[in-house]
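Sharing a structure, written as structure tokens. Questions coming.
With one protein chain removed, the remaining protein chains of the complex are shown where they sit.
Read from first to last, the chains carry the letters A, B and C; within each, the first residue is number 1.
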Amino acid sequence: MPHAKTPVGVLGATGVVGQRLLSLLEAHPWFEPVWLAASDRSRGAIYGEAVRWHLASPLPAAAAGMELQPAAPEGCPARLVFSALDSGPAAELEPRFAAAGHLVISNASALRMRPDVPLLIPEVNPEHLALLRQQREYAQRGGVVTNPNCSTVGLAMALAPLERAFGVEQVFVTTLQAISGAGYPGVASLDILANVVPYIAGEEEKLETESGKILGTLQSQGGVVPANIAISAQCNRVPVLEGHTEAVAVKLRRHAPLAEVRDALARFRGRPQELKLPTAPASPLRIAGGADRPQPRRDVEAGGGMTVTVGRLRPCRLLDYKFVVLSHNTLRGAAGAALLNAELIHAEGW
Amino acid sequence: MPHAKTPVGVLGATGVVGQRLLSLLEAHPWFEPVWLAASDRSRGAIYGEAVRWHLASPLPAAAAGMELQPAAPEGCPARLVFSALDSGPAAELEPRFAAAGHLVISNASALRMRPDVPLLIPEVNPEHLALLRQQREYAQRGGVVTNPNCSTVGLAMALAPLERAFGVEQVFVTTLQAISGAGYPGVASLDILANVVPYIAGEEEKLETESGKILGTLQSQGGVVPANIAISAQCNRVPVLEGHTEAVAVKLRRHAPLAEVRDALARFRGRPQELKLPTAPASPLRIAGGADRPQPRRDVEAGGGMTVTVGRLRPCRLLDYKFVVLSHNTLRGAAGAALLNAELIHAEGW
Amino acid sequence: MPHAKTPVGVLGATGVVGQRLLSLLEAHPWFEPVWLAASDRSRGAIYGEAVRWHLASPLPAAAAGMELQPAAPEGCPARLVFSALDSGPAAELEPRFAAAGHLVISNASALRMRPDVPLLIPEVNPEHLALLRQQREYAQRGGVVTNPNCSTVGLAMALAPLERAFGVEQVFVTTLQAISGAGYPGVASLDILANVVPYIAGEEEKLETESGKILGTLQSQGGVVPANIAISAQCNRVPVLEGHTEAVAVKLRRHAPLAEVRDALARFRGRPQELKLPTAPASPLRIAGGADRPQPRRDVEAGGGMTVTVGRLRPCRLLDYKFVVLSHNTLRGAAGAALLNAELIHAEGW
Partner (left out) sequence: MPHAKTPVGVLGATGVVGQRLLSLLEAHPWFEPVWLAASDRSRGAIYGEAVRWHLASPLPAAAAGMELQPAAPEGCPARLVFSALDSGPAAELEPRFAAAGHLVISNASALRMRPDVPLLIPEVNPEHLALLRQQREYAQRGGVVTNPNCSTVGLAMALAPLERAFGVEQVFVTTLQAISGAGYPGVASLDILANVVPYIAGEEEKLETESGKILGTLQSQGGVVPANIAISAQCNRVPVLEGHTEAVAVKLRRHAPLAEVRDALARFRGRPQELKLPTAPASPLRIAGGADRPQPRRDVEAGGGMTVTVGRLRPCRLLDYKFVVLSHNTLRGAAGAALLNAELIHAEGW
């Protein structure tokens, strides 16, 4: 007889990230969505009727028939609750769910930079999960674990092996971000068709601060000392559907030959690969095949959207090396990130 | 009685840049195209039948009826010859035209970095025209004058007032370049629709080297000493029709407050404005109006496509300032650049 | 001394069509905007600050400084008022303005099919203006004149000369419509980037009914008897910025050779051309130049956006002829249509 799956809830189930989550959960070996909530407007509706489904893969049949619940912890039967909420509602609701004993796996930015909240990439800083113990204001069993902003993930994952092997001192990053990163309706077509918008509210700040926390050192007495990396970011929206492309330049603390840097990137593995977590790709990073790669439309699905692709590694006239990073913004950068966090938590017995 | 216009020739008249040139020349107060040449394949054909016209403005009636000539100096009645050739043919043909006594106003990259060839932006380095005197291997009256690569122009124009006022030491630039920069047929739609291509052959090298020559110092004994600016470039193709967007970070030799930097950019003027050249915009640089500007589709036509727009000027965590530059790649970056060069040459009596 | 210009008002001044109107009015020889109104949210704001300007041409300086007024007839000093409102507000506000003695030149659909409201294309049915006399429930000097839906204009203009010369019995039309037709924010980029949406709410009904009224016969006792043309429409949204493309097939009442049909289209002229109205193009219809034309991006600006382009005229296996029609949806299909209506009204002394 198979073991029963762990029931999970989803806050913000009708949005772009919520849809990705339900799609990933459809055939998940460990988790089963039993409780879906969305904004007040949709409450009481049947999911399949309330949602405007954006994905090319079909709406999961099980989710389609579920009734949308009020977004409040009362009545939520699942201990593990994914949050695909916008930042505003997340700031109010996530602490309430944690206080009620739920483990909130959040994609929202609201609590990411709180000293006692893990900002987690399972391949990079799985030990930060220990911060959960510090979430004292929450009920004994509750807590919040967050994943990074969609534009941070690719950068932080590419920096992680460089930080470990050589130390990273300075980073320039210019992003070319997909429209799906803004949700739905999100970016108006009149704003982005055959155009570039060289500004995304709040995005550069996130990119400049989150990586330091992720690559930072957990203190025995609690908290994380951020890695000492100075990052300067410039963020652009481009007419691409999925996949954030980032032009990166790095200054290392110890200069290393290009082949060594490439090796560090290509060999990078982490806890999810050791534990063979269901959503973990075989390689969290891969080196792109061609001189003009990675490209979002052609490389974004690598590793089921969970592998970050690095290409065009070459010397930089000002810092040490330049390269291009591509990551799937709604999988590795959102729904897949949250799911991998949940899998790590589950596998490590939290 | 009005003075007769100066006759001009156009090499590469059927390409994207050649079309822009003929469109600009249609109602030009000084110049009149009397001789058009294209590749061997088109020779002998009538221009209006041989060209695949790309512009929204109509094909100029006068040009439509002209016969395409062999691309050779013999039989070209105009002293002033615009070259909108690709780099390969330009390397062979431009010296032949110069040797035959023609003044070649070239948009091609072939001869740009030759020590005795001016790489000219009339607002920035009009004095470099004096290099023409060094083109001794050419016949007495001939010579070649070039304009920069389409991605260099915006950057060099934005750097010029900063170099003058504060000195520029380091520059990071990441480009988001329009498809028209690759000519026709150029970029395949399967490569770029809803995609980014993070590589353009040869482009980063041009961007890293041309600005130094443009901002360099003419030596009394001949030649130009390049400006001592270290530039690191990362070039991307994006699905935009016209307008190269560039995310720039600069380190100044003398740090200055933001307001002073903004003023230096906004007040920039040059010889074309003094001389009121026909194609000169009132302001070669302007500061964009909104927090999310400049955007190619909305700002590229500023100053008839000859004004470069700068926006989002703000401090940089690593260097001094960051900003976004937008320039029209086939006008200020190609056909308009060549025409402004020709106007400067004409006005200054070369 | 020049005559003073006629003052005009604009309802819905901040929307996509309102912006086009103000842009067209900036240098208009007859009209001068003196009163701008927008939704309640914007009221009291300065236009230049409240508007999100979409056009590549700059925001007109005069309009930029004007204060937005409440959308009510009280206090509106202009007799002539353009309405660029959405259908809902138009249904309520336009009759109020008419009742207060204003002549409302409306782009909205709300009142188009009312028996006493002219649905006007000045080249096609200028005599329908006489319906204004029937608008008895309005104050003596007031009234409402409408222009057709943006997808109807191109079709009705192409049908007009065919109806006159041969009679039109049946029409099949499939549209490929630009995103600007949906206003701002309008179509979400996630819905339309690299996609087709084969449905536009209410559009097929408008296309199937409006042409009959436009091409109909004014009755001496009032009202219009619609032309007896059966139209079947299929409407699609495509990722195009400006310009509705329509694939049309027609059955004529009297079959005519292709050359005769082409001539009827090419020679079409109307009252605006006779009166040389400021916004009238030299030719309301033109035949496209190439086998693969008209194309929205390359042909939409013909005649300043007021000329409709017809191409690919060829026999049809089922009806008589097939052809492609392209019209500028926010100029000939909206703001320019309203302005031409106002010019006709002004020139004919209403």
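Throughout what follows, a contact is a pair of C-beta atoms (placed from the backbone, for glycine too) under 8 Å apart; a residue touches a chain by one contact, two chains touch by 3 or more.
All of these numbers come straight from a predicted model, not from anything done at the bench.
Visitor: Of C:A56, C:A230, C:L258 or C:A282, which one is in contact with the hidden chain?
Guide: C:A230
Visitor: Can you tell me which of C:V8, C:L159 or C:V324 touches the chain that was removed from the display?
Guide: Within the whole complex, the residue contacting the unshown chain is C:V324.
Visitor: Quick one: say which of B:L193, B:L218 or B:I287 touches the chain that got left out.
Guide: Only one of B:L193, B:L218 or B:I287 touches the chain omitted from view, namely B:L193.
Visitor: Any idea which of C:V197, C:L218 or C:L275 touches the chain not displayed?
Guide: Spelled out, the listed residue whose C-beta touches the missing chain is C:V197.
Visitor: Against the chain that's been left off, what residues of subunit A make contact? List them.
Guide: Its contact residues with the unshown chain are 53-57, 193-194, 241, 297-301.
Visitor: For subunit C, which residues lie in contact with the unshown chain of the complex?
Guide: The missing chain touches subunit C at positions 170, 172, 174, 176, 194-199, 208, 230-232, 234, 236, 238-241, 245, 247, 249, 291-298, 311-312, 316-319, 322, 324.
Visitor: For subunit B, enumerate the residues touching the unshown chain of the complex.
Guide: 16, 54, 179-180, 184-194, 239, 241
Throughout what follows, only the chains that are shown with their structure count from here on.
Visitor: From the C-alpha centre of subunit A to that of subunit C, how far is it in Å?
Guide: 47
Visitor: Could you put a whole-Å number on the gap between the CA centroids of subunit B and subunit C?
Guide: Here the centre of subunit C sits 40 Å away from the centre of subunit B.
Visitor: Go ahead and note the Å separation of the Cα centroids belonging to subunit A and subunit B.
Guide: 42
Visitor: Mind pulling the subunit B residues that touch 2 or more other chains?
Guide: 194, 241, 297-298
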